[in-house]
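A single protein chain has been omitted; all remaining protein chains appear in their positions.
== chain A ==
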Amino acid sequence: MRIVVDLNRCQSYGQCVSAASEVFRFRGKESLEYDHVPDAASDAAVRRAALACPVQAITLATATEEISPTEAAHR
């Protein structure tokens, strides 16, 4: 699972920290820190965190493909 948090939108309610404390944490009183690439064991907790966010600031990856650099761009 990969995630990103829109920290413009984030208002530090801390629901994500409650839902997945191994992925999200507060630094000081209001600064959210998080692991962009949490361990697969945290997937369910991360999904709960995203659902619980009152401002919907957490984006989860849904892509299934890997990025593979290509040589196919020759004109």
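Note that in this section a residue touches a chain if its C-beta (ideal position, glycine included) is under 8 Å from a C-beta of that chain, and two chains touch if they have at least 3 such contacts; residues count from 1.
Heads up, the rule we're going with is that contacts and distances are computed from a predicted model.
Q: For the chain that is missing from this picture, which UniProt protein name fits: "Carbohydrate ABC transporter permease", "FAD-dependent oxidoreductase", "DsbE family thiol:disulfide interchange protein" or "Hydrogenase formation protein HypD"?
A: Its UniProt record gives the name "FAD-dependent oxidoreductase".
Q: Over the whole complex, note the residues of chain A touching the chain we left out.
A: Residues of chain A in contact with the hidden chain: 2-4, 6-8, 10-13, 27-31, 33, 35-37, 59-65, 67-70, 72-75.
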